[in-house]
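== chain A ==
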Amino acid sequence: MKEFIVHFPVLAVMVLFLGAFLAEIFGFRSRIARRVILLSCVSVSAAMIFALIPAVFLRGEVLTYWMGAWEPAAGYAIGIGYEIDALGLFFALLVVTTFCLSAVYSLRYMERDRHLGHYTTLFLMLCGSVLGLVLTGDIFNLFVMVEIMTFAAVALTAFRGSSHGALEAAFKYLVIGSIGSGMTLSGIALLYLQCHTLNMAQLSAVLSGGLTPASVFALGLMTAGFGVKAFLVPFHTPAADAYTAAPSSVSMVFSGMVNKAGVYGLIRLVYTVFRAMDRESLQITLIVLGTVTMFAGVTMALAQHDFKRLLAFHSISQIGYVITAVSLGTVLGVSGGLFHAMNHTLFKGLLFLCAGAVYYAAGTTDLDRLGGLSKKMPHTTAFFLIGAFSIAGLPPFNGFASKWFIYQAAWSRAVSTGNFFYTVVTVTAVIVSVMTLASFIKVTQAVFFGQLPAQLSQVREVPLTMRIPMAVLSLGCLAGGLFYPFVSETLLAPAAKAVFTPSVYIDAMMGAGTAQAAGVTDAAAAALAVPGTWDPVLWLILLVIVLLAFFLVILTGEKTRGAVLDDGGQEDDGRYATFFGGERALPSHVSGSDLFWGFRKNWDGYFRIAQGLHSGRVNDYASYAVIGAVVLIIVIFLIFGFR
Partner candidate 1 sequence: MFPFLKKAVENLFSRPSTLDYPAKPHDAKPRYRGRIAYDAEKCVNCGSCIKVCSPGAITVEKTPAEGGEDITYRFDLTSCTFCGTCEDFCDTGAIRLTEDYHMVAADPADLIVSGTHFKAAVAGGLTVSSNCIYCTLCARSCPEGAITVDRKTKHWEVDREKCIQCGICIGKCPKGALSFGDGKDAPSAEAPAAPDAGSSSPEAAPAPKKAETGPAAAPKKEKATRAAAPARRAEVPADQADPARYDLVEGILKSDACIYCTVCARKCPMEALTVDRAARTWTIDRETCVLCCRCLEACPREALSVGTFGLEKEPAWILPVPALAPVVPEKKTEETPAPAAAPAVRPETAKPSAQAVPPASAEPAPASSAEAAPLPAAGADGPEGILKSDACIYCTLCAKRCPMGCLEVDRAAKTWTIDRDSCILCGRCVAACPKQALSLGTVTE
Partner candidate 2 sequence: MFNKLIADSLSRSPWLYHINTGSCNGCDIELVACLTPRYDAERFGFKLAGSPRHADIVVVSGPITSQSKDRLIRTLEQVPRPFCVVSLGSCPRSGNVFKGSYSVEGPLEKYIHVDVSVAGCTPKPEAIIEGLYQAARILKEKRLAIQQERKEAD
């Protein structure tokens, strides 16, 4: 069994694709067959990935696996190699947790749709492709997996053809996605032209000699390509439509895995293959990209009237956070970025599942037509609040921990380099965090609190199988926040170290010593100093006791409580009715679009332009993508010089 672990990475991916194939065949006939295939494949591959944790994280090994045992011959990689280092496995863990929970969630969530056979196939294909993408060591294999991922994602977006704008979103996603993959493919081609190899480790070794204009052009193209996959600003437009139109279990997978794949691709490209992150100007370009994404995402989210579209824009802005943090170049920055990616997967997944639950129960996700669901769906409200608190970054939850890392990293970067730009980045990060809190307050008030509209009085809580994934995710959020020193030692430190030690990556893949030969030297990666000695266990005791004390204060007060009527509709018991100046309560729900009037009035100019840019036309989106890519390539050329 010991040496069988070596095969686990490939087997994990193959099981998923096999499941997809089987689901296509047996999927139509019976529900049980579909469910068995889905759950078994998902759980098997998850088990395999989790089995790798001790090897990679605890012992720090880098597992390699050559397809068909085609070992590198005479220093040249001839086969497709899988390489799993701490960074790869870290993202693999995210991918695995996301699609397990989404699978469980979709059992009941998708039961009202038809063609569930196709759904299972596409879902498994998507999971398999993202897992493959994260584990592979070969750059063309990475591209193929990206293609399959885009393919499955487009199909899943268009799954609920009847829903508002699903087909249109899918088409836009396909067009922009294929532009992105076209750029990635041409980048790979140019790289191959330069290095005649496709294995990332060897590429990194060969490229260490110096970058010719062709490889600089390749870097530009691939950065743009992965930028499209990670939905950074100029390329973010299809993401908003896709996440909104796709069923929630799929949008959870999108925001949990698909944009993380883009982020992984960028990190791998910039840190390991090209090892170009020692140049500050490249860092600044990526940071600018990340900051603009962060800011544009959250401001657009504030202007939304649809729950899932709001969450979609938040995903874009949180990815902006991750990219900004990762491209800071310091160990603290990268670990902050990775931590935020992990937290983002947890709380954004939770929020999308809550959106799905609201859609499942109330039939609509329009903020202006919902209201007062907290009495009918107490569990979903609780989970949503945990998700909202953690995305806003309030202390006991995980959002705070990762944001703390990021601010710490950004500010230390600003202080050490004396460059005012990083201060602007830090300030924007804080302001974006407040705006995130604002938009989630808007959703809380619009959807869960306030007055229950009459037509929603028959709403009931969502079934148990949908609440289990939400519970798991919210536990993850709370644990991430409270036990973050543990998380950073076991998961983040190795992953950050892996990012900063490409030579280990190369040696593992191509055999020892190739790194020295190629002159690859690792930057002195400082040990990851956990920023604060904040001992969360202490906090926990503290907070619990303090809460207990104050509940006593509440109890000593007068004990008469109002009868909580659950008819929701009209309350006529004057004593416990809402104060309305003595009137009988009229339908008076302060819904999403009425909030933050002061803020909206001041930002009217900005919002008019921003919403104008998101015109919804495919051509505009395509032109943004192309212009963005061209600008990025020109900037990268400026950085690396034209000689």
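Inclusion criterion for the candidates: all candidates are chains of the complex that A comes from, given by their letters.
In this text, contacts are C-beta pairs under 8 Å (C-beta built on N, C-alpha and C of every residue); 3 or more make two chains touch, one makes a residue touch a chain; residues count from 1.
This is a predicted model, so every value here is computed, not measured.
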item	value
Which of 1 or 2 touches chain A - same complex, any copy	2
Candidate 2 contact footprint on chain A (complex, rising order)	556, 558, 560, 574-575, 577, 579, 581-584
